[in-house]
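Once you've had a glance at the structure underneath, I'll fire off some questions.
Note that this complex is displayed minus one protein chain, with the remaining chains in position.
Chain lettering (A, B and C) follows the sequence in which the chains are written, and residue indices restart at 1 in each chain.
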Amino acid sequence: MSLSEDQTITIPAAPETVYKTLRATVPALEAKLYEAVPLLDHGFVRVIDYMGDDHAIVQAARVSYGRGTRKVSEDAGLIRYLMRHRHTTPFEMCEIKFHVKLPIFIARQWIRHRMASVNEYSARYSVMDREFYIPDPAQLAAQSTVNRQGREAVLEGDEAARVLALLRTDAERSYDHYAWLLNEESAEKPADPDRQGLARELARMNLTLNTYTQWYWKTDLHNLFHFLSLRADSHAQYEIRVYAEAMLEIVEAWVPIAAQAYRDYRLGAHSFSAPMLSVLRRMLAGEKVEQPESGLSAREWREMMATLEQPA
Amino acid sequence: MSLSEDQTITIPAAPETVYKTLRATVPALEAKLYEAVPLLDHGFVRVIDYMGDDHAIVQAARVSYGRGTRKVSEDAGLIRYLMRHRHTTPFEMCEIKFHVKLPIFIARQWIRHRMASVNEYSARYSVMDREFYIPDPAQLAAQSTVNRQGREAVLEGDEAARVLALLRTDAERSYDHYAWLLNEESAEKPADPDRQGLARELARMNLTLNTYTQWYWKTDLHNLFHFLSLRADSHAQYEIRVYAEAMLEIVEAWVPIAAQAYRDYRLGAHSFSAPMLSVLRRMLAGEKVEQPESGLSAREWREMMATLEQPA
Amino acid sequence: MSLSEDQTITIPAAPETVYKTLRATVPALEAKLYEAVPLLDHGFVRVIDYMGDDHAIVQAARVSYGRGTRKVSEDAGLIRYLMRHRHTTPFEMCEIKFHVKLPIFIARQWIRHRMASVNEYSARYSVMDREFYIPDPAQLAAQSTVNRQGREAVLEGDEAARVLALLRTDAERSYDHYAWLLNEESAEKPADPDRQGLARELARMNLTLNTYTQWYWKTDLHNLFHFLSLRADSHAQYEIRVYAEAMLEIVEAWVPIAAQAYRDYRLGAHSFSAPMLSVLRRMLAGEKVEQPESGLSAREWREMMATLEQPA
Partner (left out) sequence: MSLSEDQTITIPAAPETVYKTLRATVPALEAKLYEAVPLLDHGFVRVIDYMGDDHAIVQAARVSYGRGTRKVSEDAGLIRYLMRHRHTTPFEMCEIKFHVKLPIFIARQWIRHRMASVNEYSARYSVMDREFYIPDPAQLAAQSTVNRQGREAVLEGDEAARVLALLRTDAERSYDHYAWLLNEESAEKPADPDRQGLARELARMNLTLNTYTQWYWKTDLHNLFHFLSLRADSHAQYEIRVYAEAMLEIVEAWVPIAAQAYRDYRLGAHSFSAPMLSVLRRMLAGEKVEQPESGLSAREWREMMATLEQPA
């Protein structure tokens, strides 16, 4: 059974009107407005609206620090200083609103970021689309044996094919039964007049977690950088990381100076604890330091030596 | 295929030790600590910890209003005044932590309340239990024809039986396939040594939305009252309302005065707009008011007359 | 002693460039951008940036309610429905940034609204301006005898003159001493080379609470409406109410439909508790209800009869 055309989640197109504004405007981001970046098999992210630019960060910092900042002649220098020293409030002055289509199990990770505004498509009110995330074979991987929350070797042989077939079959069957439960030919007309049909708020429970949903998600640049730190990180699950990476590219078009500062000081950065700093100073002084007398646990020692590309 | 005993989500039992404390302590809530209130078919809510009592609200209000409050001789009077006039910050001084087991599609509604702390069972790290929400036949209802987000007539005849069978079969099959995808006899040993198994963070996508999850959920009394206003309301979905009602009973044991004030001024309250107040004054003055000249839309007029139990 | 020109808090002027954008743009608000609305004796509020318009609220609601909303043909009807039924999240999709200059004792009230981003002029980094709030004689009022947090009769005779003189003299003297403590002819050159001068972060403690400060304050429309409900209310202190009223006028230019819905359903609205509703129904049925058997306290009874313009 299939749902009518009319029931497909519509994606509003870009408006054709160009307006005049006195607001801070970023041509590189204007060029991307409303344009969906395709992700996974049916997902996307696109910018619907934004407020502020690199200069808005500087402007906010200058009202805070007042005349105290007049010697920092260059905006870039000030933004990089703010990022390096974690002066985060000026970054809150920029705001961005995304339209995102994503599988429900990824939406459940994403929503844990509380400092954002969300309007999600509601399956209490409306009928979900028949779209599911089925991974690309290159993404079908076994559980990592060293990392409880990671994956490792890509599935080989026909196991991948069997896994894909099973994921697809279960999702489709669950969706078809969901549609049967609803019993809606359209919102006004039952598919089978002899059945009452099940309320939408109940029928949705039969869907699988790879069903796609969508939402508007709006946050400020500070909270977005925090989101990206966790979700564009190599430890993040691949299926959310692709969204984060696409968003980071959007941020680079929007606030290029802040995005570069973020890449330099946050993304590739590493924090050393006080005991690690002490080991580091001894090593730089030419001393041969051994783990047992380093003050670090064996695990911390391994992590530190890996970061420094030194033999553990 | 079944998972081993060892993989069942464990519910920590109440500690046997009784401690001595100088903190505000509520015997009626102590009697309920750690005790799971069963909800739906496999869910529960229970209190794990709390901070503050009715007097903590008063104490906070008195530090705010200082000597200005010394004439409000009675705690109850002050708490009722705070509730009536929406002085909300003193209610934030009480905090409570729940352990909740609930279906995923309800967890998705619940998490929209952002002013709370959450630690949810992670299906990236661990294996989900084989438990699904299958509604009681009395809860299987058709879509409401007047309310897009509601349900109406209970399913009759054998439609209910067919619906239940389908929900159960789909959930069980999806779970069994999830277990097959994982291929874990135990965390260390594959079920089938010839297969690699799929990483947990991927396999979970095959589960249906009525699978049970669980979390610790901690919030303050002000935000809890806001949650209850929306979720213990008659328009809330039945499956979350039962949790809200159980939590309201817990709140009544914890802060009986605040809970009564909440029931009196918030739960059963109704807000009248300025134009509605004007209509009300004319009616009380003995005037016969008609909708067309009332300044209210037909819909607002109907809502108002229903609230006042007057003929529309 | 006076500070140099160079030390005056600068107010960035409106940019002269007009940009082209695809974003939602509100001509009526564009006309007000950067324009300071003067308030009190030296304060102001002005809009620096904004995101979204009335349609953005509708757009967010429609993604939530999906195809379920297609029958609400008119945007205004949907916005009014959202406001009446407290569906608040779509209003979070609009964001606004103000530049505000205000006395410190009012800033202390304002900052209690936590769901906003703030960058305030810092007296640790920079020198404060020599500007203080001295009330207009019409605003010099005695303590209310019925309301612990209100004022009442305007001061008469020469008491007002004495009060004003004292406020002015104390503020000026404290500021002059602050400048003396700083000992800065300019940031580089001491006023008196024989003194070290006191650090800015310490010297500021000598200022009086009517000294003006300024900040960028950014929030979303839902939280702004909440702010306005408390601060544009007749119980709010006059000195913050004038800011709230000016901001409400700005909101009316920005999102006229939402602003009108807010005025109708929130600003002039009154909430009746369950026991009050019961009294109301009896009165409308022609019954003569007396306070002692009404279920309401004497105070609640008086409040209710005043609202209904009935004799208590």
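Note that in this section a contact is a pair of C-beta atoms (placed from the backbone, for glycine too) under 8 Å apart; a residue touches a chain by one contact, two chains touch by 3 or more.
Since we're looking at a predicted model, the values are computed, not measured.
For the chain missing from the display, the contacting residue among C:35, C:74, C:170 or C:309 is C:170, taking the whole complex into account.
Among A:145, A:169 or A:307, only A:307 touches the chain that is left out of the view. Among the residues C:31, C:199 or C:285, only C:199 touches the chain that is left out of the figure. Residues touching the missing chain, restricted to subunit A, are 65, 68, 84, 89, 112, 148-149, 263-265, 267-275, 277, 280-281, 283-284, 300, 307-310 (touch as defined at the top). Mapped onto subunit B, contacts with the missing chain fall at residues 6-7, 9, 12, 14-15, 17-25, 30, 33-34, 48-52, 56, 59-61, 63-69, 89-90, 92-93, 95, 97, 99, 117-122, 125-127, 187, 214-216, 218, 220.
For subunit C, the list of residues touching the undisplayed chain reads 103-105, 107-108, 111-112, 114-115, 118, 122-125, 133, 135, 139-144, 148-153, 155-156, 159, 163, 166-167, 170-171, 173-174, 177, 180-182, 184, 195-202, 204-210, 237.
Rule of thumb we're sticking to: only the chains that are shown with their structure count from here on.
Work out the mean CA point of subunit B and of subunit C, and you get 33 Å between them. One simple way to say how far apart two chains are is to compare their mean CA positions; for subunit A and subunit C this gives 35 Å. Counting partners per residue, subunit C has 65, 68, 89 as the residues that reach two or more other chains.
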